[in-house]
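Only a single protein chain was left out; the remaining protein chains are all shown in position.
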Amino acid sequence: MALFSGRDLACFRGGRQVFSDLTFSLDAGEALLLTGPNGSGKSTLLRLMAGFLRPNAGQMDWSGSTVYDDLASHQAHLQYVGHLDAIKGVLTVGENLRFWACRDASEQRLGDALDTFELAPLEQVPGRLLSSGQRRRLNLARLIAAPADLWLLDEPGVGLDQAALSALSEVIRSHRDRGGLVVAATHTDLFIDDARSLQLGTFSASNLPELVW
Amino acid sequence: MALFSGRDLACFRGGRQVFSDLTFSLDAGEALLLTGPNGSGKSTLLRLMAGFLRPNAGQMDWSGSTVYDDLASHQAHLQYVGHLDAIKGVLTVGENLRFWACRDASEQRLGDALDTFELAPLEQVPGRLLSSGQRRRLNLARLIAAPADLWLLDEPGVGLDQAALSALSEVIRSHRDRGGLVVAATHTDLFIDDARSLQLGTFSASNLPELVW
Amino acid sequence: MHRFANPGRFLRLADAILPWVCGATVLSFAVGLYWALFASPADYQQGETVRIMYLHVPSAWMSLFVYIVIALAGASSLIWRHPLADVAAKSAAPIGASFAFLTLVTGSLWGKPMWGTWWVWDARLTSMLVLFFLYLGHMALMHAFEDQTRGYRAAAILALVGVINIPIIKFSVDWWSTLHQPASVIRLDGPTIDPSMLWPLLVMVLAFKLFFVTLLLVRMKSELLAARIRALSLAAVRTA
Amino acid sequence: MSLSQVITRDLRLALRQKSDAATVVLFFVLTAALFPFAIGPEAEILIRIAPGVIWVTALLSVLLSLDRLFMADYEDGTLELMILKPLPLELTVFGKVVAHWLISGLPLIVACPLIGLLYGLPLEGLGVLLLALVLGTASLSLIGAIGAALTLGARRGGVLLPLLVLPINIPILIFGVAASDSGLSGDPVKGPLMILGAVLLGMLFLAPLAAAAALRQAME
Partner (left out) sequence: MSLSQVITRDLRLALRQKSDAATVVLFFVLTAALFPFAIGPEAEILIRIAPGVIWVTALLSVLLSLDRLFMADYEDGTLELMILKPLPLELTVFGKVVAHWLISGLPLIVACPLIGLLYGLPLEGLGVLLLALVLGTASLSLIGAIGAALTLGARRGGVLLPLLVLPINIPILIFGVAASDSGLSGDPVKGPLMILGAVLLGMLFLAPLAAAAALRQAME
């Protein structure tokens, strides 16, 4: 039986059905790549997996029990990296990261997180001075500062330079080696080995959202 | 003599020197790709070219006269697509685009802009319902709705699916055929033929920004 | 579609009882209004203006009653996620607000001849004004979101917070006005109301209650039908 | 992008999100209705302070709504693109202020008689009060626009707006209340109204210039 799975999921947003009858299952150490054209529902599915949205139909299980029975404990073992970066401009990179680190995170681990994404030289720099790629790297550093079983990554490669991109794929590899799960939406190659992939459908012109002002 | 050129440009941001002695020149129909690691100053250079920032040293010319003599007229013949998308959630895609179209833009041209980036089916959809890639496509559609000689594109390929990416490279090609100029910062391949390229330097650790709260 | 199974039954039920409630409303209004406007005596002090009371007092009572209905609906929506409760709260709020507004308007129409001004900062008047604002807040919140279910939930939470606060507000406003006006010239309460005026008043109160039920059923029906039309057109798009 | 486009766009945005227009009026009415609770219901005192309360609340309502006049456009990048457009930024600013006044100043003035009713003001003098409010709120909007533009770039923006704008507004407040008081008591009102008008004229010219300069600065 799979560690993390969803069955017959359907989701409406803005009055329009984004997807339906979507099924996935993931075991320890596996990675799932979400692909598909713009607007096909990749981000929506990730938010569903994170418990921010509830599916309009279907069911989602984590190690055999449905996640909605105890959403808080499901959420406690996942990390989400989305389009919003939760970076406070007046806090330094170090302070920003420290807040999201888990309580008992050692300095060692924090240093590790900064080093991995080459943020160490920026540790004292306030968040508002970061370039777009640096912001994204700071977000990815959360994955290391606060370890979690399930990583939900929405276009994690966006804005990264070559070095950061290979750091990311390295980090994902070692996470999976430790038995972690990864779900990532992407349009570009993330260099993840033997990942399962889920292709989401096309946006159909007749499927317009209902217009509500 | 080049149509658009900069000489010995230097720029400080947040009290730190981002680049110095930077020189570029572009002729009608040419494209310049800005590459370099995160934080190397690609976005900064684009904002400089758009006249949002003034260089701390150096000089920038458009067809022989320095742009700071008449900044407004320099700005009138450029289009800038950056990280911020200027999309109003309560206006529809069509209304959003129409506002930025030039005054005498025909319906034909607007339709063209929407069609190119496959936004036609979304014309009546309010901006807040768009996915990240759809937002970016709407921004790129401005390039067609309000033609300009110089296009400044900051990571235009981010979040685009395959279809949109090739539409973009097609649009850039025909813009250059008409004698237009393109400057684009990017980490991924944009499929632009025989572009000049400008590699920006690395972020050096000793060059930390002065901390200003 | 299981979400609408229950409302489907409700619709059938509403269709069955609506004619009866509607008839009863018309009947009680006919009796009440005739009695109040023609058959009951004029007040020896206030003269004919006293007849405003037959609108004023029932609507004052109804506006409080409706807010409690909304709060109860909010509670059942939050606890049992009952879809009908949301629809009921959404449909009832404008009716209650109209009652509060009617109280304010009839009150100030009454006040002009009685006190010489349209408005007096009397405790009861002021509480009614605050209640009217509470209604406005509820309605505004209900419609403030793109996603109707978010509006439902937020408005339900607000209604509960509001209903806990109404007694406190009422108490404080009473206290406030007695603090400043120990011997008020304005005394609305006549516990010694004459039976010849009490009975038509009670009939009018009944008429208002029935009127509320009728309106509520009609509004809930149209709300549910609109939701169904939306759902059906979505389904049509899906199969297309 | 033309002046009329700027105005209609802002009007449309406001009508679509409905917030702007309703915020200001509701804030105005609710705040004005709050004072009796704090001061007591005695009619003489309420009548005495009514014009003052109306003017202070009107001033606050306009100021608070202005605070975000350029903010949304700044944060989502609209302002950058507007600067690139050939329409002079001064006109863009002017258009935005006009739209803002139509959305927030005008409804406030329409709601004013209601407050008059609550405070028991005589109906006859209300005309002058309203006229004075028209002149006053228009000036307030223009001055507020300068403040709103200045605070955009400044990191300590929030502080600056009241600090910059409230003191400048005191003359408007004084002459506005003077005109209203005279109007209510039947005294001549020409003097203070003329001054209000003169301030408005001055601001019509000065404010777009200053605000546009501040906006350019904020783009750096």
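As written, the chain order gives the labels A, B, C and D, with residue 1 at the start of each chain.
Here, a contact is a pair of C-beta atoms (placed from the backbone, for glycine too) under 8 Å apart; a residue touches a chain by one contact, two chains touch by 3 or more.
Note that the structure is predicted; figures quoted are calculated from it, not measured.
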item	value
Absent-chain contact - pick from C:L72, C:A154, C:V213 or C:A227	C:A154
Omitted-chain contact residue, chosen from C:F29, C:F145 or C:W199	C:F145
Footprint left on subunit A by the chain that the document does not show	50-54, 72, 75-76, 78-80, 82-88, 90-91, 95, 99-100, 103
Residues of subunit D in contact with the chain not shown	17-20, 22-23, 26-27, 30-31, 34-35, 37-40, 45, 48-49, 51-53, 55-56, 59-60, 64-65, 68, 155-159, 162-163, 166-167, 170, 173-174, 177
Residues of subunit C (touch criterion as defined above) contacting the omitted chain	78, 130, 133-134, 136-137, 140-141, 144-147, 149-150, 153-154, 157-158, 160-162, 164-165, 168-169, 171-173, 175-176, 179
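We take it that only the chains that are shown with their structure count from here on.
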item	value
Centre-to-centre distance between subunit B and subunit A (centres being mean Cα positions), rounded to whole Å	28
Shared interface positions of subunit B, touching two or more other chains	83, 90, 213
Subunit C residues counted as touching two or more neighbouring chains	146
